[in-house]
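Removed from the display is one protein chain of the complex; every other protein chain stays in position.
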Amino acid sequence: MNRSVQGAGILFILILAVMCPWFMGKFHIYLLTEIMIYSMLGLSYYLLLGHTGLLSLGHAAYFGIGGYTTALFLHGMPGVPVSLTLLFGAISGLLAGFLIGSMVLRLTKIYFSFATLAFGQMVWAIAWKWRGLTGGDDGLTGWSAREFVFPFLGRFSLTHVTFLYYFVLLITVITIGVCWCFTRTPLGNTLAAVKSNPTRTNFLGININAAKLMLFGFTGLIAGLSGSLFILFKKMVAPNFLDMFMSFDVVVMSVIGGYSSFLGPIVGSFVYVYMVEYISAVTDRWQLIMGVFFMLLVLFYPKGLVGMFKDVLKRRIFLKRKVCS
Amino acid sequence: MTPILRLNGVSKHFGGIRVIDDVNLEILEGERHALIGPNGAGKSTLFNLMTGFYSPTRGSIHFKEKRIDGLAPYKIIRLGIARSFQIINIFKGMQVYENIRNAVVAKHHYSLMFDRMLGSLNEVRKETEYILSRIHLKPFQNELAGTLGYGQQRALELGLTIALDPELVLLDEPGAGLTPDETREIVRLIREVTAGKTLVIVEHDMDVVFDLADRISVLNRGTILATGTPEEIKRNEAVKEVYLGSLFEEKPLWQER
Partner (left out) sequence: MESQLSILPVLFLHGLVYGMLIFLVASGLTLVMSMMDILNFAHASIYMIGAFVCYQIIQWTNSFWFALVVAPLVCALLGVLMERGLIRKVHASGHVDELLLTFGLAMVIMEVIKWIYGTNPLPVPVPRQLTRSVQLWSGIQYPSYRLFILLLSLAVLAFLFYILKKTRLGISIRACVQDGEMASALGTNVSVVFVTVMAIGTWLAGIAGVIVAPYLSVYPGMFSDMILDCFAVIAVGGLGSLGGALVASLIVGQVQSFGVIFLPTISIILIYVVMVVVFTLKPSGLFGKKE
């Protein structure tokens, strides 16, 4: 797929996204907003798994930490501007990424995955038990902040579905751009090299541990930010935002879209949210169905939807070449 | 000439096995030093010790008078040592261009940079292209390294080592598995790219060894049997015993087809 086709495609999707509220009902706008937040979370996960090959099973921890931090500021300091609370949420994700990352980065594959699961559970346990801080399994809700102040543009109500949609769209687009650039920096390239051949990367004189630590911080930041947006969107936070099932959902979304592709999480969250929406309308057992669907994908088509699309394209190009020659 | 690398009484034990036993070795600056010996003598282990992949059980290693044993590999590499691998260890999933670029970026200490795009670093691009042309892989720069022919992968392996512009180059059987023509090519390449540097090369092909080396060390069962010029080594009785006959008879396996 050449550059201009890609560029046109992106532009098309952007225009479509901006125009959505005109021809879609509130229900779909609500879903799309959720999809975009999950896309951000999924993208931060892609940087770990797809790009660097690190299978983290506790990624929801950063999502939740960001959410709880923002909620705590909104709850505990009513005068604070919402934008600042989002910033704090993102920073808490960054710090959590550094902290947990520093403890797991030396671990090899199996240990690493297990350890991330353990830390994820630990964060959940703290959120669940520390009633004084986090409200326990009731969570936190009911803060008084109702509006978001944009310099020059005015005040916007946080309960306004369309405003939230555009706000999240803006942040999502910026995040996608930043993540894309990240993969093209020397650091991003180093991480890709680590995935390809960690021994050789080491023997090129590269400090792999430092690179990984920076990665953990960055992905924590993005995940924390998405978590902060999420709690604004849902108007509450609860321990199930960072439990094992949430971490699993992140993995499911990645696998549906294709966990090795940059676009994978974006496509994956779209399909996931709509699937869950329609399945849960029919049965309560949607988590079970999604779990089985996930296992089938891993067994038979781990490249996901984006992988499927790429394969189709390759075949068409191959056939074209055959015909032309 | 001063020694650029010194191993003092270096031993490496794995469990009860002494893979390397009290090795004393000096590599002089600017020389081409060959390390030969039967299979299992411990030559690759020595490389692993020199580059920090293993820590010596006993003894010390000094690079340019600075003690390096116990340091992490990446720190040792940064001091100016680079190695190639006996079993090809390239980035198979990345393009040839990207392979060399990884090394160039590392050499410039840009590996952790995140505030600029890789594509905008012009000096990296130029250097990568230069190295690619030196190892004659420029026409294949966009191919995935894993799809290259064996000889070309060997050249890439060499290229990754050279791209770091090290002072001390450690080559572990750079000609393993190559045809006579390819071997001649790679020896010529090695001569070219290691000019002005210190080279330690592990090799089985005696023609290559006698062609390239200023001095030779013979390793057997983890100890150095002898160190000296090619002439001295040819005449050494202990060495002859180990090789069951004169060194000229020692042929690499593939020639015995």
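The letters A and B name the chains in turn, as written, and every chain counts its residues from 1.
Methods note: contacts are C-beta pairs under 8 Å (C-beta built on N, C-alpha and C of every residue); 3 or more make two chains touch, one makes a residue touch a chain.
Since this is a predicted model, take the numbers as computed values, not measurements.
Judged over the whole assembly, touch between the missing chain and the shown ones holds for A. Across the entire complex, the residue among A:Tyr38, A:Phe119, A:Phe156 or A:Phe218 in touch with the chain not shown is A:Phe119.
Within the full complex, the residue among A:Ala17, A:Leu55, A:Val161 or A:Cys181 touching the omitted chain is A:Leu55. Considering A:Tyr38, A:Phe182 or A:Phe248, the position touching the chain not shown turns out to be A:Phe248 (whole complex). Counting the whole complex, the residues of chain A in touch with the unshown chain are 49, 53, 55, 57, 103-104, 106-111, 113-115, 117-119, 121-122, 125-126, 129, 244-245, 248, 251-252, 255, 259, 285, 287-288, 291-292, 294-295, 298-299, 302.
Definition applied: only the chains that are shown with their structure count from here on.
Chain A and chain B, compared by their mean Cα positions, are separated by 43 Å. Those residues of chain A that touch chain B in the complex are listed here as 181-182, 184-190, 192-193, 196-197, 199-208, 210-211, 214, 218. Those residues of chain B lying in contact with chain A across their complex are 51, 73-75, 77-78, 82-83, 85, 89-94, 98, 101-103, 105-107, 110-119, 121, 160, 164.
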